[in-house]
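Each remark here refers to the structure printed beneath this line.
All protein chains of the complex are present and in place, except for one that has been dropped.
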Amino acid sequence: MGKNRLEAFSDGVLAIIITIAVLGLRPPHGTSLAALRPVLPLFLSYILSFVYLGIYWNNHHHMLATVDRVTGGVLWANLHLLFWLSLVPFVTGWMGASKFAAGPTAVYGAVLLLAAIAYFVLQSLIVASQGEGSLLARAIGRDLKGKASPIIYVVAIAAAFLAPWLAGALYALVAVMWLIPDRRIERAFAAREEP
Amino acid sequence: MGKNRLEAFSDGVLAIIITIAVLGLRPPHGTSLAALRPVLPLFLSYILSFVYLGIYWNNHHHMLATVDRVTGGVLWANLHLLFWLSLVPFVTGWMGASKFAAGPTAVYGAVLLLAAIAYFVLQSLIVASQGEGSLLARAIGRDLKGKASPIIYVVAIAAAFLAPWLAGALYALVAVMWLIPDRRIERAFAAREEP
Amino acid sequence: MGKNRLEAFSDGVLAIIITIAVLGLRPPHGTSLAALRPVLPLFLSYILSFVYLGIYWNNHHHMLATVDRVTGGVLWANLHLLFWLSLVPFVTGWMGASKFAAGPTAVYGAVLLLAAIAYFVLQSLIVASQGEGSLLARAIGRDLKGKASPIIYVVAIAAAFLAPWLAGALYALVAVMWLIPDRRIERAFAAREEP
Partner (left out) sequence: MGKNRLEAFSDGVLAIIITIAVLGLRPPHGTSLAALRPVLPLFLSYILSFVYLGIYWNNHHHMLATVDRVTGGVLWANLHLLFWLSLVPFVTGWMGASKFAAGPTAVYGAVLLLAAIAYFVLQSLIVASQGEGSLLARAIGRDLKGKASPIIYVVAIAAAFLAPWLAGALYALVAVMWLIPDRRIERAFAAREEP
């Protein structure tokens, strides 16, 4: 199986997830600008999820650029990742509506953690399918970000029960960490093309 | 008509169906973790549907890989399949919200049964359009899974009125049966390429 | 501008419209099969709209197959068509929820009428852009179906205020009329390829 239809399907699912999360933002009942205040936590929560989903789309795109053939295992690992990401609108809405209460904020982190694990499984299967000298393996190198993120999520989940704002700050920290440009895959591609 | 736009449209519809099913998961009102308990049946129901839709997407993809030209009949048989699959979010929501009550659990099975029949019709039309020596016909062989699934659905629909959990277990059984790798179509492709 | 992105965007919008119409089907509150009875009018209404959107997707697909280049006018005529089709879920929900009351049934027909006019405008712009000997012009020929449909819609809209079931029957009639295979465009393509 070629990878085009897998990419197209993943793009479709990610585009829908990123967009339906906004459906949680219901128009407020009042008409004054102050009526927007209760929507604010939900809006912050939506921004955070939008950035995370953008990062996943971006990294997913780069990872698949190294893939030539898709095995059955890769296909299901990809669906497994999309499953956890599909829960993001649900936990975004709950965390926002609860104004970052402890429980929903911890559950938000749990979904991020499970998505990160699913991404790691997918990445490992692709590396395994590429065999020795895997382009992706060279591209991710020691994968510091990939290893640090789940640890920070676990810390944030625990922190949510003490100080939810700290958990929120840690989620934002991981997002910023991934936003900082990271040319690993481009570099690996370039290295391959050099003589 | 080529098959690209048919694939793209089907992928789009399946991506949306798989994603809007999650809209049934409304954020709970409480903020404690216990507030998630009432959502649990809906969550289980969502997982089951996600797996089923993933299997349909996967099988649909493999089936269309054997197709070169799309006839009008194939096009409408495909829309007929998408119609029954589009009802999955509705029955998922009903079964989950009712905590797997007899009626909704039976109706869930009825939709699975009708989707399976629609898939069979689509498959038969493609085989017929390929004529003798059909690649797809060789790929599906005796089609044991395809024949067993509707029988199990019928049993499960009847079982739902006696013990809904048994129906649920049978639906999960069919899903697991399809998840077990099945290299029929790859094998048929490989056989064709051999001398 | 090439037509690929226009097709992809139209497919995306049509896939979403066809799928979100089902969101109007809310899980019933009861758990008996009888609880489905109030959903029945909405379900019938949904089937009708699904078939109409399938026909539009199908015809749109064939029409664009004759197009090589997309002008600004064609692009906006296409968006105009998508606008009226995007109202289908709204009028489907209203007609179904009202159990085919006069007003909503007439408004449903009005949206079908406006979509048919938008389709006619799009078709005319494509024919004009192809100049003399237009492939599409030969394909549609006298366009009996295209001319009969708006007339039947107008009759049905008037009939809705006397007997809504008659309007519903007329909408179904037009759908059946279009479902009957119609190989005009294939024939025109074949004719072009013949010496």
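By written order: A, B and C. Residues from 1 in each chain.
In the analysis below, a contact is a pair of C-beta atoms (placed from the backbone, for glycine too) under 8 Å apart; a residue touches a chain by one contact, two chains touch by 3 or more.
Only a predicted model underlies this, so the values are computations on that prediction, with no experimental measurement involved.
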Relative to the complete complex, which of the depicted chains are touched by the chain excluded from display? A, C
Sole touch to the unshown chain from C:P38, C:G103 or C:G141: residue C:G103
Just checking the interface: what residues of subunit A touch the absent partner chain? 7-8, 11-12, 14-16, 18-20, 22-23, 25-28, 30-33, 35-36, 47, 50, 54, 57-58, 61-62, 65, 179, 181, 183
Give me the subunit C residues in contact with the hidden chain, please. 1, 5, 8-9, 12-13, 16-17, 20, 23-24, 72, 75-76, 79, 82-83, 86-87, 89-90, 93-94, 97-98, 101-104, 106-107
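Following the convention adopted for this analysis, only the chains that are shown with their structure count from here on.
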Which chains does subunit A share as contact partners with subunit B? none
Rounded to a multiple of 5, how large is the rotation, in degrees, that superposes the C-alpha trace of subunit B on subunit C? 90
Round to the nearest whole Å and give the separation of the Cα centres of subunit B and subunit C. 27
How far is the middle of subunit A from the middle of subunit C, if each middle is the mean of its Cα atoms, in Å? 38
Residues of subunit C that touch two or more other chains: which are they? none
